[in-house]
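One structure follows; several queries about it will come next.
Missing here is one protein chain; the remaining ones are kept as they sit in the complex.
Moving on, here comes chain A:
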Amino acid sequence: IMCASAKYNTRGPALIPRMKTKHRIYYITLFSIVLLGLIATGMFQFWPHSIESSSDWTVEKRSVHDVPVVKLPADSPIPERGDLSCRMHTCFDVYRCGFNPKNKIKVYIYSLKKYVDEFGAAVSNTISREYNELLTAISDSEFYTDDVNRACLFVPSIDVLNQNVLRIKETAQALAQLSRWDRGTNHLLFNMLPGGPPDYNTALDVPRDRALLAGGGFSTWTYRQGYDVSIPVYSPLSAEVDLPERGPGPRRYFILSSQMALHPEYQSELEALQAENGESVLILDKCTNLSDGVPAVRKRCYKNQVFDYPQVLQESTFCVVLRGARLGQAVLSDVLQAGCVPVIIADSYILPFSEVLDWKRASVVIPEEKMPEMYSILQSIPQRQIEEMQRQARWFWEAYFRSMKAIALATLQIINDRIYPYAAISYEEWNDPPAVKWSSVSNPLFLPLIPPQSQGFTAVVLTYDRVESLFRVITEVSKVPSLSKLLVVWNNQNKNPPE
């Protein structure tokens, strides 16, 4: 620094007065050109940001009914059925997701269209409220790109959340005519209610070739581990009802069952439990004599007693989540929201986000055959652990079940972690509730290693100016036989350390 300023003093000022007027103008012009160049560069630096921030208010304002209509010819191609052997390394094109410093995949969403068959009849509802929320969440996220050529993952805007409200063959045809379909490679479909009568398949029946499926209600036989993503069945009550978090601790009932239309066999097993253990077990069912105007879904009854649903879930320590016709149940979301520990009785069910979430910390899984032993199994869980499970259950709901946005982002993050495993989110980040994150200590040197004595130690001496006492310390410390190195940190910038 000193050298530079000296130069400036001797030569800089002496230069200007000696110049002639003609030259001066010449120089001023040159200067201004350079200055302009600088300003322009500076402006360009900021330009792109201003464009991005303005994008929020340049989004289209249209009605869903105005979207273009696509007619599907009866003979348009149908994709092959899902391939059960698909894995990331066989069916996914990683080359689309290049190495990038952010380690984020780019997700493209197809624009919304309305599909009709040859006769003009709609293939499905154009889009449901939940799927719209999900696509909005993806579009607002860091993953989104509007450039189809840079995308790594494609999300069709064709809504397949509920298989019962769509026409299977025509939906498949609609998928196949997507511009980048290519046998479904790198396409992601979201489905929450798969299957239908009579056999209720546990995965979406729409032929989808190699597309990834984010499905609610996978069984171990349809779930392609490491390829599909198991997601929860969203419960619209989450948005409707505000259940404040209830502190963990003992509650009025021990076991509660709130599902309606349970299979009579389950029903009788639950009743047997109730008969054995009395009032701590509560089995609710549909109310038969409700006055008009009261939504049936918000009430549950036991004999003549009427309970508010889902509020009643907060009154119980454990809440039973049994399989219905399908494996995935929306009640799981309600139960978690209430901070009630779910007791999951659904053999072969792949729990939501099981690839990353440690469900043993938030739930109890009991094989269907062991239902009669449920009470004693639950009793054997220590109170401290129950409290922790209650907290954990609520945390899972808040982080991953609460909204379609939470579900969408968790799904994309899981896929992202598979593609950039070295930048993946850790177990702790997925599973530890904020309370644990604050109170716990993660030791960066966690391995109990005892450094070998032979290595000795390094002495680090901080000093500013007091050379004398520094020398004394050095002399003393250097007498220690196990000293291997002495490091002096000289903190005085104005003075050089003594030679």
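In the analysis below, a residue touches a chain if its C-beta (ideal position, glycine included) is under 8 Å from a C-beta of that chain, and two chains touch if they have at least 3 such contacts; residues count from 1.
Throughout what follows, contacts and distances are computed from a predicted model.
Chain not shown in the complex: UniProt lists it as "Exostosin-like 1", one of "proteasome endopeptidase complex", "WD repeat and HMG-box DNA-binding protein 1", "28S ribosomal protein S17" or "Exostosin-like 1".
Among A:293, A:448, A:481 or A:498, only A:448 touches the chain left out of the display.
Of the candidate positions A:101, A:278 or A:498, contact with the unshown chain belongs to A:101.
Touching the missing chain, out of A:142, A:182 or A:265, is residue A:265. Looking at A:25, A:70, A:272 or A:297, the residue that reaches the missing chain in the full complex is A:297. Residue-wise, the contact with the chain that is not shown comes from A:128, picked out of A:128, A:277 or A:463.
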